[in-house]
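Structure in structure tokens, see below.
One chain of protein is taken out of this complex; the other chains stay put.
By letter and in written order, the chains are A and B; residue numbering begins at 1 in each of them.
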Amino acid sequence: MLPVDLPGTVRDALLAPLVDHHCHGVRRDDLNRAQFELLVGDGAASAPPGTTRFDTPFGVAVRRWCAPVLDLEPHAPPAVYLARRAELGAAEVNRRLLGEAGVVAFLIDTAADDVETLTAAEMGRHGGAAADELVRIERIERDVAETAQIAVDYLDGLGEELTARAARAVGLKTVIGALYGLDFDPARPTRGAVIAAANRRLADPKEPLTDPVLLRHLLWCAIDVARERGLPVQFDAGFGGRAPAEPHRADPARLGAFARQLQPLGVPIILLHCYPYHRQAAYLAGALPHVYVDVGLALPHTAAASARVMDELLELAPFHKQLFSSGCRGLAETAYLAALSYRRALATALGSRLAQGEWSAADAARVAHMIGSANARRVYRL
Amino acid sequence: MLPVDLPGTVRDALLAPLVDHHCHGVRRDDLNRAQFELLVGDGAASAPPGTTRFDTPFGVAVRRWCAPVLDLEPHAPPAVYLARRAELGAAEVNRRLLGEAGVVAFLIDTAADDVETLTAAEMGRHGGAAADELVRIERIERDVAETAQIAVDYLDGLGEELTARAARAVGLKTVIGALYGLDFDPARPTRGAVIAAANRRLADPKEPLTDPVLLRHLLWCAIDVARERGLPVQFDAGFGGRAPAEPHRADPARLGAFARQLQPLGVPIILLHCYPYHRQAAYLAGALPHVYVDVGLALPHTAAASARVMDELLELAPFHKQLFSSGCRGLAETAYLAALSYRRALATALGSRLAQGEWSAADAARVAHMIGSANARRVYRL
Partner (left out) sequence: MLPVDLPGTVRDALLAPLVDHHCHGVRRDDLNRAQFELLVGDGAASAPPGTTRFDTPFGVAVRRWCAPVLDLEPHAPPAVYLARRAELGAAEVNRRLLGEAGVVAFLIDTAADDVETLTAAEMGRHGGAAADELVRIERIERDVAETAQIAVDYLDGLGEELTARAARAVGLKTVIGALYGLDFDPARPTRGAVIAAANRRLADPKEPLTDPVLLRHLLWCAIDVARERGLPVQFDAGFGGRAPAEPHRADPARLGAFARQLQPLGVPIILLHCYPYHRQAAYLAGALPHVYVDVGLALPHTAAASARVMDELLELAPFHKQLFSSGCRGLAETAYLAALSYRRALATALGSRLAQGEWSAADAARVAHMIGSANARRVYRL
């Protein structure tokens, strides 16, 4: 599975079980081709007529690497792959792909859960792994907005619900980068501004939250809870999930001023995905002691080219600041390809440093261990 | 010509004739050294005293790759190259370089045409290819502004002229990215604002258009025409042509909000050049079904390093969303080096995927065919 020859210790460190510190549940139902293709994208739009999402780096990687897990030849055609997927059934496919990912613990954002999606416990069972929960704060806000009658209830509800949910979670997560941008005003909004915004919000609680005052208020409440409980906060940055309207506004560089303001609080900030801004993210992770970085979904989606993405992250990111995640959502293929791409990409990066005499084998093994699981265990206190 | 060994089908697909979906006419007159060097740059400024534009990746590539087309040894010195160019004469040089590009159809932005520039028909004849026209909308605006007396004439004239010119064209093109930036207000401007801006404009119609209200009005008129006629709209993005004052404002990520607004209209948006923001462009092309991407001038200008640029585009761009263009303007060398760099860069990218077992040969051949010509034939309805 690894593309280069490596010393045994390095190989063992790469193949050791991973902590997937950020993912979502995969679908429990059988997917037809249209559904499968939608989930290859961000779920919002189909490929244009006459084209297919199998004509993407991810699509080719599914045929190359997932097909054998379903007992097919590598490079099986899309129709053959999907037919075999249906034949085996979603439960068996999920078990195989999640199991082959070689993951020891999933940290799961359960915000989008519906009946068609595996629960955190089921993800763990299918993957033969532990499963812990990440609290998506914007989901809590939606629940509170839908039940609160007046602004004061809304504000109290946010605090209570965040505290209650955080008590069972290993981390918090915000998608403010996609809903607004990471270039929000870093100051905590005033109570007056929040009350006014909450009143507007309660008039239309079904809409996704885009008001920057409430997004910031929610985030600051989450920071308070995170600080109290010693939890890290994940920020969706750049590539991943529903694309932000203006992708450059999810560049983690734009979170710089806010991150700096958080430095004295000691709340770890974890930047997710980050592509194509992963160099900027690595820079922040090097400059600020509480910032961590991960390229998440970028690895399975850049697939055959993921070695360069990984290598670019390793250009500057401190090795104790980098994490692994799959970012999978809906498709177990993503969980498997993420782990595979991660291991292959890191193997290439380490192999090149060893071949050039830049690193020792002990360096390489230690770094693989840190990024694959040790950093996540330390930051999330697993 | 290809730098790696490839299966015959992949090789054939790479060497098959290309559709160059965006270029300008080349000069018909003999060029002295100062003129040639100006055209290596953006035509606006010479290299500083004591230096030469031959000391660029493009300049070295001219000596390496174009010299043999003019019967010289590779790496011929600049003076020898230019002497041989003069000896053969511009007509013969254009015929050789355009012909060797291996292009089956040129789509040509004829906005800058003057007597020294080959017409679209001549480009086709010299290159042994079909030639179709792209309408630069800011050129139409200039013509209308120079003849209109009052705002109403100006507005009517824009609509009429766009419609008339689009009837003979295969696509529209805007340079709003260079004149203003791609971060313009995505809303269609109000008629009142347009009338007021048109009155200001008519007081000084010789100036290049930089008023954002009129640029947006013009663009929206073009979108209407494009929608009616089923034409794509090209956006100059990042690298290419006259450098924008603030290059980051031509990052196609900044077009995200406008592009999203266009999604229901079904008008294809084609991002040109995009370097060094090609990863952002690829991301948009993956996220939005009507967005297409091309690195154009970036390949001949990055020359010996173009394989990485191509590979970075292939990290994420769906293969049915990527196109080839030379972006050539003035120099037939650019048309030739673009096709050569494209074929060599793509060969390297495909060869690496084949060698690592990531793709099948059939995948590689099909992708080469799609990017080289099939996507352009589909999008431009050639």
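In this section, a residue touches a chain if its C-beta (ideal position, glycine included) is under 8 Å from a C-beta of that chain, and two chains touch if they have at least 3 such contacts.
Treat the numbers as computed from the prediction; the structure is a model and nothing was measured.
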Touch criterion as defined above, residue of A:A226, A:L271 or A:M370 at the omitted chain: A:M370
Touching residue (missing chain; options B:A121, B:A187, B:A304 or B:A362): B:A304
Of B:G41, B:G157 or B:P212, the residue in touch with the unshown chain: B:G41
For subunit B, the residues touching the chain missing from this view: 3, 41-42, 45-48, 50-53, 55-57, 60-61, 64, 74-75, 239, 243-248, 275-276, 301-306, 308-309
Subunit A residues that touch the omitted chain in the full complex: 251, 253-254, 256-257, 260, 263, 279-280, 283-284, 286-290, 308, 311-312, 314-316, 318-321, 352-353, 356-360, 362-363, 367, 370, 378
